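Note that this complex is displayed minus one protein chain, with the remaining chains in position.
Presenting chain A:
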Amino acid sequence: MKKSKWSLLLTLVLVLSMFLAACSGGSKDGDEKAKGGDEGTKSDKPAEPQVLNILDGEEIPSMDSSQATDSVSFEVMNNVMEGLYRLDKDNKPTEGVAESHEVSEDGTVYTFKLNPNAKWSDGSQVVAKDFVYAWQKALSPDTLSEYAYIMGPVKNANAIQTDGDPLYGKVDQLGVKAVDDTTLEVTLEAPAPYFLGLTGFATFYPQKEEFVKSQGDKYALEANTLLYNGPFVLNEWKHNEGWQYKKNDNYWDKDNVKLDEINVKIVKDVATSVNLYETGQTDITGLSMEYVDQYKDHEDLYTRGEATVFFLRLNQKSEALKNANIRKAIDMAYDKQSMVDVLLNNGSTPAYYLVPGEFTPGPDGEDYRKTNGNFGGYDLEKAKELWAAGLKELGKDSVELELLNYDSDGAKKMGEFFKNQLEKNLPGIKVSIKAQPFKQKLELESKGEYDFSYAGWGPDYQDPMTFLDMFITDGPHNQMAYSNPEYDKLIESAKKETDEKKRWETMLEAEKVLFEDQAISPLYQRGVTGLQKPYVKGLAHHLFGADVSYKWAYIEGKQ
C-alpha cells in the first residue's frame, strides 16, 4: 500500500517537473487579457457590472425562427427576438410587440394592436406585415419547416401543409392579415384559449421580408446576417465555442432590461461545467445525477420541476397488452416513488397521470392536475389479482414482453429497475430490454415494433390538449394502437368547444377515460437540478418553448 502511494507521488512529481520545464516559457502572456476584459462600465450604472456568464451544452442549430426545432435555438431566440406576446416570470403572456389585443365573441378572431415603438435592431419599426411574412414563410412548402404544425390553430394552417388539399401551398389563404402597420388580425380555426401564450413561440416571431431577402441563403447564419427585435442582440457568435448577448438599445422596453452582457460558452461535459462553476467562470451549471449527492447540502443548489412527462407506451399490437387487466396490473406492479428517489434523484416526481402538474390552471384557477388527481399507484396485491385475471383471459400462464429503451446510462438503469420489479412481482412475466440510440428508438416506436416503450413528451403550448390529443385513434403520435371512440369524441368536442368551462371539463374527462383504459403507464414528471450563484436574480423559467428569459434578470451582491 505504502509503496504504491510513494510511486504515485513520485510519478506526479516527475511528470510535473517535466511539464513545467518544457512549458514555462509561453504561459505568461495573454493570461490577463481573458480575465480583465470588462473595464468600461459607466459610472451612472448600478454599482455592479451587469454581466452574466453561463454555459450551454450545444451550438445554436438555427436562428431562423421558421426553421428552429430545438431548445437551444428556442432559448436564444426568445432573448433576441420577440413575438406578439412573451411569457413573464409566472408564465403568463405579457406584452411583446403587441401592446393590446381584442378577441371576437366566438373566440376565433384576435385583433392585435402593435406597439409603434417596437423596433428592429436596424432602427426600423416592426410592422404587422413582418408577422404575415414570417408566418406564411413557415408554412410554405418551400420552407419545409419541421415545426410548422405548431401553427395548426391558425385558420387554414393545416390545409396549407397537407399535400393534395385544394389549399396546399396557398399561404395567402392563412388566417392572418395586416390591416395597417400597427394592426394585425388573426383568425383561428376554433377558439384556443392558449393562443396568446403561443404567439411567444419562435415559429410565430416576425421577420422583415426586405432584410431576409437581401441576405439570401446567408440569412441568420451569422450574428450580423440577422435582425433582432428582442431585449438583447447577438453581439458575437463563434460557432462551436459560444456566443455573446448585448443589451438591445433599440428595444422598446429597454428600461426594464438590466443585464448589459451575457456570455455563453459551449461546454458538453458536466464535470467541466462543475469545475467552471467552482472557479467562478460560470454563474450557473446543471448537475447530472451523480453530482446531486455531492452537492446535496450546497446552498447554491436548485431543483425545478419541468412540464415534461415520461411514460411507458403499452403497445396494443401485442396480444398480452391488448388485455386491460394485464395493462393495469403492470402499472401497479412497480414502485415509482423509489424509482424516482433512487435512480433519478434530480427533482423529478413520480407521475400517476399524463398532463403534468403545475402546468395549466383551468378557468377556475385550479391546476388541472389538482382537479383530476392521481390515477393508480403501487399496489402489489391488486396487481397480482389483476395479473392472474388477465392471464386467465388470455389462456396463458406466462408472457414475454420487450421493453424498447433509450441507450443513455440513466435510461438503462430505469429499464433494469422496471424489468426487475415486474419479474419479481408478476409471476410468469419475462421482460427483455432493447436499448437503442434516440433516433433509432423513435423509428422503431413509430413502426410499432415493441411491447413497452420508454417515452417522453414535452408540451408545445400551455394547454392540456398538447398531451391529450396525442392518443386519438391513428393520431400521428399515438404509435401504440390505442383506440377508444369515446376518447376520440371527447377530444374532438373539446377542440370545437367555445365555452371555456365546458372545454376544460371535457379535457378532464378525457384523461379519466385514458386511465380507465390504462392506455399508458406513467413514470415520472422530469425535474432539473443545478447550481446557481446567489447574486443571479430575476431569471424567468418557462415550461414550453424557450427554457429561460433573461429580460428581467440582474446581478446583485456579487461584490
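Annotations for the structure displayed:
Here, a contact is a pair of C-beta atoms (placed from the backbone, for glycine too) under 8 Å apart; a residue touches a chain by one contact, two chains touch by 3 or more; residues count from 1.
Everything below uses one rule, namely that contacts and distances are computed from a predicted model.
Per the UniProt record, the chain missing from the shown structure is "Peptide ABC transporter permease", taken from the list "YCF48-related protein", "Peptide ABC transporter permease", "Oxidoreductase subunit beta" or "Succinate dehydrogenase / fumarate reductase iron-sulfur subunit". In the complete assembly, the contact with the undisplayed chain comes from A:H239, out of A:H239, A:K254 or A:K396.
Looking at A:D70, A:D106 or A:E319, the residue that reaches the missing chain in the full complex is A:D70. Although one chain is not drawn, the whole complex shows that of A:I266, A:V513 or A:V548 it is A:I266 that touches it. Across A:Y149, A:F211 or A:F375, the residue that sits in touch with the chain not pictured is A:Y149. Interface residues of chain A facing the missing partner chain: 7-8, 10-11, 14-15, 18-19, 22-23, 26-27, 29-31, 33-34, 59-64, 67, 69-70, 141, 144, 146-149, 161-163, 217-218, 220-221, 238-241, 265-269, 271-272, 275-276, 278-279, 281, 437-444, 460, 476-477.
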